[in-house]
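A protein chain is absent from this complex, but the other protein chains hold their places.
Showing subunit A:
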Amino acid sequence: MNAKLTRRRFIKGVIFVGAAASSGAGFYLASAANRPAGGVERLITLNINGRSRRVDVMPQETLAHTLRYKLGLTGTKLGCNRGECGACTVLIDDVTNYACSTLTHMVKSRQVTTVEGLRAADGTLHPVQQAFIEELSPQCGFCTPGQIMATVSLLKSNPRPSRDEARKALSGNLCRCGAYDHYLNGVMRASGQLS
């Protein structure tokens, strides 16, 4: 075995290779200009939770991937990654979408809201978040960000929904703990229909 290959050297080497690979992205961007007209630029500006974020996005990248792994917004969960569970639900222009089944390049000129964007500047929780806590809506909590986003969207268009309307609005969000009724209690409390 090569005595000079210490653990420290190996790790340094890996980091160096990583740096070289990311500077390679510069070449990639430069060559993008030679592509046929209409192909997307990778470096784009997104509007996330009211802030402009510059980010390097692959053409085939999903919004869930960008949010979690490039912007550190891990409140958006990936459950199935196939649009079949709702854990990745975010708002795009106030409408619910599955972030796992949306290309980041498709939301360039839109307003994206994730669960991180709900609380007020002073840290006060959004009324839906507070209501879900008071009603003990989550059990394990993995589907909760998605349930919250679906509820926030519902209450924007329908501030006092019936329980049935709420059930329908949250029907695109699975909860494997089966805490559906607790979430519906949370929706009723958030809309001021429970005291």
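FYI, a contact is a pair of C-beta atoms (placed from the backbone, for glycine too) under 8 Å apart; a residue touches a chain by one contact, two chains touch by 3 or more; residues count from 1.
Here is the rule we go by: contacts and distances are computed from a predicted model.
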Omitted chain, identified by the protein name its UniProt record gives, among "Secreted protein", "FAD-binding PCMH-type domain-containing protein", "2-oxoacid:ferredoxin oxidoreductase subunit beta" or "ABC transporter permease": "FAD-binding PCMH-type domain-containing protein"
Touching the absent chain when the full complex is considered, from A:Thr76, A:Thr102, A:Gln129 or A:Ser191: A:Thr102
Subunit A, residues in touch with the chain not shown (by the definition above): 35-36, 38-40, 58-62, 65, 78, 81-84, 86, 89, 95-98, 100-103, 105-106, 150, 168-169, 171-172
